[in-house]
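Not every chain of the complex is shown here; the ones you see sit where they belong.
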Amino acid sequence: MPLLLDPARAPALDELLAGTDTQGLEWRIAAPDGAPMPRIAGIGSLSSAGPQEIGFLSNPRYQRQLSETAAAAVIVPPDAEQAVAGMSPAPRFVRVVCPHPYLLYARMAQWFDAARRPAQAPGVHPSAVVAPDARLEPDVVVGPHCVIESGASIGRGTVLGPGCIVGRDTRIGPDGLLHARVTLYAGVRIGARVIIHSGAVLGADGFGFAPDSSRGRGAWAKIPQLGGVSVGDDVEIGANTTIDRGALEDTVIGHGVKLDNQIMIAHNVRIGEHTAMAACVGIAGSTTVGARCTIGGASMLSGHLTLADDVHISGGTAVTSSISRPGRYTGVYPYAEHGQW
Amino acid sequence: MPLLLDPARAPALDELLAGTDTQGLEWRIAAPDGAPMPRIAGIGSLSSAGPQEIGFLSNPRYQRQLSETAAAAVIVPPDAEQAVAGMSPAPRFVRVVCPHPYLLYARMAQWFDAARRPAQAPGVHPSAVVAPDARLEPDVVVGPHCVIESGASIGRGTVLGPGCIVGRDTRIGPDGLLHARVTLYAGVRIGARVIIHSGAVLGADGFGFAPDSSRGRGAWAKIPQLGGVSVGDDVEIGANTTIDRGALEDTVIGHGVKLDNQIMIAHNVRIGEHTAMAACVGIAGSTTVGARCTIGGASMLSGHLTLADDVHISGGTAVTSSISRPGRYTGVYPYAEHGQW
């Protein structure tokens, strides 16, 4: 993997830490005697980081890699720092000692991500089609071929990649990031600092039909979906994920929820704060998921259920009844060699 | 939830019913003595509808909510009307008595949906790219950034949202509605009154490859998919659903079929009339599904199967063999607390 930054632009480790958002984190630098402060041009794992990069040790299982890493610096937890101090020969890398090395890595990666991303000048690309009565804060970025319909509003600092569509009366909060080709139907409300990936569709009609034998045996009448979608602050929504609008009330995604790719959230589902779901999860209509839950990939939840806060569902599990107690729940059919199966 | 209509524009209940499509439905208004005809500005559930809205009772389980609803009017079945007539104190709401309250609710919601949707002037947005030999009826609406390729035809009354792509020689019947960013490949035929949601892709190549060891161990030769996709009348197709074109014959979606989001229909599948499928269903190649079936969410059907008419598959079921008799079929692996599992 190439370096994230041109080494000539790379900050010294102490500069990097000063630039990194370390709110709520304690850290200190522990250097071998006389070691200069290294310049850091990228981040890598212990096994891949080179002499211009910083690595991190977040899982004790990889501690023995410390003796072999080529990294210029390593983020380590306090107990590993003690082990490093006793290593012989003494390692050459500088340590950043922090009780939460994985979180510090995340924050430092945010610094690199911002540093390498080219600045985008505010403004509306001339190929975009924006309704005269849409309200755009002056500093928003609207990419080529976007469409912003009547009555929509886009909060300050928000960036819309190419080809995004913002339906009638839809609102996006400040500091949002819509990657290329996100579709928001009419009447969707998005909070602050929300990230949405390409191909996501918010506000399509929920799946509602009433039997209508007056139109033929087995025929269906469409039930218009008159509710909307409400998405809280600090939510991230993955590529090609779909969140349907409600039938009469809104579908609601709480603050801080993280949704991976190709997730399907049906109408009138409610997701509690900080719940995270891996890819390919499907949640049927009117189910309520609590706060701080995790749902493993390819799980499905039936409709009209209620899951308590702090419920954790293993990947591939079909949840067909409500869960009232926190805990981990699993239901994965085992596989075997075909002949044995 | 806000009211659907400005109360100043709201119709009186009898006007609303006169405007609603009640074909095939019997209904009558039963008002408390001396009650005026209320104005109705929206629809809600019994628990959420306010004094300017109409509610409905379609499930007897919720009958006791009748004594507490704030709704100005309620759609009720005849047996509930008898119960209401005997309530003490007498309820203040006006009743619309109808043997099919859920269907009447659906039809009334259709009225509200049309009433609140702004009219769209016919015409092709100047940013759309339309081939000179494409045939568009004079009253169609083509949104910004649409692309309509050579030989395509769009029937009267059809609306294409922003960013739709209509491939070469593809035909769309009258009164269709393609929401933003629907992709139709070349050679797709769509019937009348079809609704397609954003991100849906019709006519991508079916997954067909022949082993070709002449190009290397394990290599594959592409089998071009020379068939098309044929979609009947009154079909609805959900967001990010994919329907592949056939290998030699067409993939066929029958009249009145309803497909939810993120469904995958492989090449040469045939779906019978009025069959409905919930989200995340996958159907492998060359399988035939009968008429009036329902397939629950996240179910999968293997390839080359035949399902009879009136088969109902529970959500999350893997159907690996043909089904020749109507009925309900289920195969969901149970889940449990992780330790017990």
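Here the chain labels run A and B in written order, and each chain numbers its own residues starting at 1.
The working rule: a contact is a pair of C-beta atoms (placed from the backbone, for glycine too) under 8 Å apart; a residue touches a chain by one contact, two chains touch by 3 or more.
Keep in mind that what you see is a predicted model, and the values were worked out from it rather than measured.
Every protein chain here shares one sequence; 2 sit in place, and the complete assembly counts 3 copies in total.
Please note the rule applied: only the chains that are shown with their structure count from here on.
Chain A and chain B, compared by their mean Cα positions, are separated by 30 Å.
Within the complex formed with chain A, the chain B residues making contact are 1, 4, 23-25, 42-45, 48, 100, 102-103, 105-107, 109-110, 112-113, 118, 125, 127, 143-145, 161-163, 179-181, 195, 197-199, 234, 236, 238-240, 256, 258, 260-262, 273-274, 276, 278-280, 291-292, 297-298, 315-316, 332-338, 341.
Considering their complex, residues 127, 129, 145, 147, 150, 163, 165, 167-168, 181, 183, 185, 199, 201, 204-205, 207-224, 226-227, 240, 242, 244, 248-250, 262, 264, 266, 280, 282, 284, 300, 302, 313-314, 317-320, 327-333 of chain A touch chain B.
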